[in-house]
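My questions all concern the structure below.
Up next, chain A:
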Amino acid sequence: MNDLILLAILSSSLLPGLIIFTLPEQSVRLRTILNLGGAGVKLLLVAVLFLHVAQREYAELRLPLLPDMELVLRADALSLLFLTLSAFLWLLTTIYAIGYLEGSPHRSRFFGFFSLCVSATTGIALSGDMVTFVVFYEMLTISTYPLVVHRGTPAALHAGRIYLAYTLGGGVVLFFATVWLRAIAGPLDFRPGGVVSALDPTLYGSLTIIFALLILSLGVKAALVPLHIWLPNAMIAPAPVSALLHAVAVVKAGAFGIIRVIHDIYGINFSVELNLLFPLALLAAFTVIYGSIRALSQNDLKRRLAFSTVSQVSYILLGVTMATPLATIGGLVHLVHQGVMKITLFFCAGNLAETLGIHKIDEMDGVGRRMPWTMAAFTIGALGMIGLPPLAGFISKWYLGLGGLAADQPWIVLVLIGSTLLNSCYFLPVLHRIWFVQPRQNWPPSALRCGRETTWALLAPPLITAFLVVALGLLAHSFGSPLYWVELIAAREYGL
Partner candidate 1 sequence: MTELIVQQNWFVWMTLLPLGAAVATFLAPGQARWIGLTTALFLPFCALAAIAATVFSTAQPLTVGNWPTPLGIELRTDGLALVMLAVTALVGFIISCYALGYFPPRQHHLSRTHYFWPLWLFLWGGCNALFVSGDLFNLYVTLELVSLASVALIALEGGKAALAAALRYLFIGLLGSLAYLLGVGILYATYATLDITLLGEIISDSRLNHAAMSLMIAGLVLKSALFPLHFWLPQAHTMAPAPVSAVLSALVVKAAYVVLLRLWFEVFPALDTLAIGHLLGLLGCVAIIWGSLMALRQERLKLLIAYSTIAQIGYLFLVFPLARGEAMAGAWVGGVLLMMTHACGKAAMFLMAGTIHHTAGSDRISRLAGAGGPIGVQVVVFTLAAATIIGLPPSGGFFAKWLFINAALATGQWWYIAIILSGTLLAAAYIARVLGWAFLDVKRSSYPVIPWVMKWPPLALSVIALVFGLIAYAPVQIALIGAPVSVPLLVEFGP
Partner candidate 2 sequence: MNTVSLYAGSGIILFSLGLHALLIRRHLLRKILAANIMGSGVFMVFIAMGARGESGVADPVPQAMVLTGIVVSLCFTAVAIVLAVRINKLTGCTTLAVDEESSID
Partner candidate 3 sequence: MLLSDLITTLLLICSLPFFLAGTLGLLRFPDLYCRLHALTKADNLGLGLVVLALMIQADSWQVVIRLLLTWLLVLVAGATVAHLIARKAQQDGHQPWRR
Partner candidate 4 sequence: MIELYISLALILLLTIAIGLVRVLRGPTATDRMLAAQLFGTTAVAILLLLGQAGGNTAIWDVALIFALLAAVAAVTFVRRKDIDTTTET
């Protein structure tokens, strides 16, 4: 296989993005073609790559950046996990965004930065070393900002400022930590088992500090408490942005980075040896509970989902920090499952807002009758989040729990149970409202043909992802499923 495919995957979103910037606002058709074409091509290329990597043909591309520095793109199993997720969801979100933003201003700007953002996410997934990772990670920051503030209202700008302050602050710390690490450890290629374990023991102190700095900086995007403030604020962004970026790209980039650092820079064993993981596990557990509790009291739907994200992303970290194969499998698979479930919820929330103007939970009484399909998708997503078998969320929680027991840390199970209860507490009442409460007012009837609740562009994406939530749970053990894939990764990491 030609390694240039990696470059092609990157440019399949980068080039359309740059071209879209130059398009005038009126050329809707060309922009749509570029968007969908790019997303389609990317998904195709990722599929090709996926098949190759499944047969253990790893692609690697090294481009010189500076005489002693390289841009390393590598497709290993972990990167494919994230890459497939983002490529697939990008296509859906693009379709959704085209429908959602129809007729609104600044669309060239929006889709341009949207594509840049996806390119950055792709780059993060494909990064083969720490330098490359940092490059794309920071690129994600600046390309997301215009999306957060896209609406241009003072509130959006305020949220944007908070977002920039947190992420750039984190970025600076990450930058420094990486330079420091690079200076004492040499090239920082992602390698199973890590690259720093062979260093002189006198450096262990520095390594611990660097680890703390790395977690601190990556934890901003991963929305670890107390670095999560930006996330609920950023919900001011248009729904597609919240959906893809704040359910998937940005927060997952942080989580993905932490996984990379623990697995491929420090190495699980070395991390355990240095006692780096336990504090992180505590922090993650705290975040899980804290996010759920905060979600309880949110009346704004998207804010409730945001706090749910805060909580759910830390499941991933929780799994990784247990340092047992089963827990790792649970954490990694949750990376995918949570993404699919959460994007479903955001799509639905967006549909509510776009079609009926509903933003608050107490306005949702009986909305299931007006938008049955959307609400069905919402229900599946919410139940998945709670962890109802056989939905996707159950799979992750199951493995996490098993992993916690295997690691001799039964308190993890308690955390999971507590979180599940809280999940139910903040999702079930909503479902109740949707289906069983009489609507307070009459919503305007649909103007669409056959009384369809909303346009196809808005309806199809949540339906597809809701279907996936079910499928991922039911077919968890088939070839190519995230679980199957994650087992491969864990086997490699733990040398099984």
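On the choice of candidates, all candidates are chains of the complex that A comes from, given by their letters.
Keep in mind that, in the parts below, a residue touches a chain if its C-beta (ideal position, glycine included) is under 8 Å from a C-beta of that chain, and two chains touch if they have at least 3 such contacts; residues count from 1.
Just so we're clear, the structure is a prediction, and the values are computed from it rather than from any experiment.
**Student:** Which numbered candidate, 1, 2, 3 or 4, lies in contact with chain A within the complex?
**Tutor:** So the chain touching chain A in this assembly is 1.
**Student:** Under the touch definition given earlier, write down the residues of chain A that touch candidate 1 in their complex.
**Tutor:** Those residues of chain A that touch candidate 1 are 18, 21-22, 25, 63-69, 71, 105-106, 108-109, 112-113, 134-136, 138-139, 141-142, 145-146, 149-154, 156-157, 160-161, 164-165, 168-169, 171-172, 175-176, 179-180, 182-186, 200, 202-203.
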